[in-house]
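Note that one protein chain of the assembly has been removed; the remaining protein chains are unaltered in position.
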Amino acid sequence: MLIFELSRPGRGSFHQAPAPVPEPQLPPALLRALPPLLPEVSELDAVRHYTRLSQKNFSIDTQFYPLGSCTMKYNPRACNQLAMLPGFLAAHPAAPEAAIQGLLACLYDLQEILKEVTGMAAVSLTPMAGAQGEFAGVAMIRAYHDSRGDAERTEIIVPDAAHGTNPATAAMCGYATREVSTDREGNVDLAALRSAVGPKTAGLMLTNPSTLGVFEPSIEAIRDIVHGAGGLLYYDGANLNAILGKVRPGDMGFDVIHVNLHKTFSTPHGGGGPGAGPVGVSARLAEFLPVPVVAKEEGGYRWLTELERPRSIGRLSAHGGNVGVLLRAYVYARMLGREGMARVADYATLNANYLMAELARAGFELAFPRRRASHEFIVSLKNLKETTGIGAMDVAKRLLDKGFHAPTTYFPMLVSECLLIEPTETESKETLDAFVAAMREILEEAHTRPELVKNAPHTLPVRRLDDVKAARDLNLTWKPNPG
Amino acid sequence: MPFIPHTPEDLRAMLERIGIPALDGLFDEIPAGLRLHKPPAVPPALGEAEVARLMARRAVPERRTLNFIGAGAYEHHIPAAVWQLATRGEFYSAYTPYQAEASQGTLQVLYEFQTMMASLAGLDVSNAGLYDGASALGEALLMAVRAHRGARRVLMPATVHPAYRRVVRALVKHQGIEVIEVPYCTDCGHTLAEALEPYSKQEVAALVIPQPNFFGVLEPVDDLVNWIHARGGLAVGLVNPVLLGLLKPPGGWGESGADIAVGEGQPLGIPLSGGGPYFGFMTCKAALVRQMPGRIVGATLDKDGRPGYTLTLQAREQHIRRSKATSNICTNQGLMVTAATIHMALLGSVGLRRVAAASCARTQALAEKLTAIPGVSRLFAGPHAHEAVICLPASSSDVLRSLLQRGILGGLDLRVDYPELGHALLVCATETKLTEDLDCYAEQLQAALQDSRVSPC
Partner (left out) sequence: MSIPSDLKYTATHEWVRRETDGTMTVGITHHAQEQLGDIVFVETPAVGKAFKRDQECGVVESVKAASDIYAPVGGEVTAANAVLRDTPEAINQDPYGAWMFKLRPADPAEWDGLLDAAAYAKVAESEAH
């Protein structure tokens, strides 16, 4: 049932809208003739409808959610409550700085914390998501080369295992993408990298630990190859949570990074955002950071904008970015504190390696059995698919029946029939053991009752959906029945 | 340990199963020379009570203020149910609905949102949300250039929010797109079709049409849409979703309607929150749907023929199309879009229209009260929505500072972006401002002007 189908003419109560006023003076030709299609429902109708819809979702608060590469760890309630204090919510983005010193202090402190844990010289918090952070980062690489009159560099190098956002971002910044291959152990193929770099290389975008769930041990050689060719090194911070407090991108030699606060700093994923993707840079790129950034001066905190930062790559949002998300990350960072940063990496890695070891014992095939897992790892169901016809998507759907959200499927594309599994540090041993038990059951079912798995899920509000129909017969808005 | 449930016994048992003696062994593939050997120099951990104290202190403004700033972010009443529902854990802590069967709640909310937005804009389809209004405008122009398949030149009136124009420039400049700024009529405060004539011989992919524009002035949208369509370009409307409860929707502009309409979703139940998170929305004609960036939800059927919802048209997106994707965007600011959907469901079309009408009426009343003060005048006399430009007989920055001391956020100083207007302020009163609030502003402005040295506008 859609909210529109609950609508009854005359039911809307309007106690949440202002009282009617005399019509403002506006030319009739510019006014709306027909009302928009919004429902007329009581407040209780709406509350019940959206409460019921929420109950059709899996979420971290209700289920284990080992979605690889997404870091679905517990989102502390305090972070939400404190970011939604009335004083923060009422702050207008164009309010004078004198009126929002407390808010600016939080943002400034967060900039400092991110500088310290990433080892970068300067940070801007403004990108509104990881992908926008990537855009900012690659735009800064371009600004750097342009500022040196070096217009020959037209290529961004990306490992074939990279997130799709990397090549998409390179294209948005006017660069061609050049892929380098991955070797059998999941590392960047150094020979391929050496032959890919040259005078056209603007930079390399690298996720480390990689999307394959392993740390790139030759990172220093990679750095030397790219820097040696005059390119810059971009750190995709999607997996920073795996190394927080252990090793810093700045120390590895990266020139530009972005951090996904909704991953490492546990801000909520909200059913698809909002996130935040702050960027950090080495000193030689600091002047190009996107604006605004927060400065601490004698008289207090203030925004630095295009006026003070004329060489900035510019502005990526109308205001200062996703401030409310930044506040949640700030609260989380203060609660972790000095001692807690490395614990994130310790226990995220512990849980991943434990789960990997237990799943291997349960008979699942690991994509990189000789490697230490980072915070996530890959199981390949290629052989299971060949012997039983049960593939990654089937196992994923069957897990839903057993009360677990599915791992990431079919990414990275390098490993066929893959499940990318990220347990995160906030899950207990009991939860991991229950997941292993469910996976054992599914493996058993795949051999004994394959139809059960093939047709999963059986227990959710809907069964497997026809996504071919969804794409062929596009139905993107509800329409009232004619007559 | 905050948020980490492991007991010492768990740790011991898990390490044993992995086959290493201590946690440190988990990091043995990281080159030793790169490893940190001491904790980062960040402040020590705070307990929940301590951090609550810190944040409570920082959230309190130094003085209570009445806010008369709009300029792209508007203070409206948000029904209590909106955020109580949106922050339910099942919405708050879910992710992008890749596993459709386990995400029907989020997916149906997005489908309802798309329906509401398309109808508000009078266009065929809507995506499930973008970052914010400014970046949505940038994406709309990239989309228009893709759809046009010829010109890489777009026309941008100077009456578009200055920050939006900066964002657009930052987002499109690497793709060889030329953004031409069109001057406005300094008497009427909007774009004139005559001002577009110099470009009538050039190939233009799109014209941006803000309604209302940054000054709150209503643009002659019908003429502008007809002008760009006659030259083979796309009309991109930039609209305020609350005002669409009252104003003619972009789909009805001119002979054949705007092709794309985008805007800032914040007025639909999103708190000001220092500038974000908000969300952008994008609607368009059906023929352009495959050029649209961002998530899109479609209705379909399950194996048993029951209706359900799923992400669709994913082949446009970065995870499939990689360097040829319509955009690198992944998020749809899902939680904000959820709140906005609930907000629109609670207000309905009557409520939304009332909010729009009350905001326009209050701003008109405010402008009258302020211009009754000697020396204060109004710029751009034509029809206005819920913002107005007033001109002061004294330095606008001095007056704003003085007003702040008196508990009034008096508006946005236009000095930097529109120096030609003199000491001008952009003021806004939404339905949240009562007559007594407007009177208070007028009294305090009069007092502030008496304090400051009067220099002519």
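Labels for the chains are A and B, by order of writing; each one numbers its residues from 1.
Just so it is clear, a contact is a pair of C-beta atoms (placed from the backbone, for glycine too) under 8 Å apart; a residue touches a chain by one contact, two chains touch by 3 or more.
In this text, all values refer to a predicted model and were calculated from it rather than measured experimentally.
Here one chain is not drawn; of B:R12, B:R53 or B:K324, the residue touching it is B:K324. Within the complete assembly, B:A315 is the residue of B:A315, B:V416 or B:L434 that touches the hidden chain. The residue from B:R35, B:R231, B:R290 or B:R401 that touches the chain not shown here is B:R290. If you put the hidden chain back, the residue from A:L31, A:L44 or A:V468 that touches it is A:V468. The set of subunit B residues touching the chain not shown comprises 290, 314-316, 320-321, 324. Residues of subunit A that touch the chain left out of the display are 410, 467-468, 471-472.
Simple rule for what comes next: only the chains that are shown with their structure count from here on.
In whole angstrom, the spacing between the mean C-alpha positions of subunit A and subunit B is 21.
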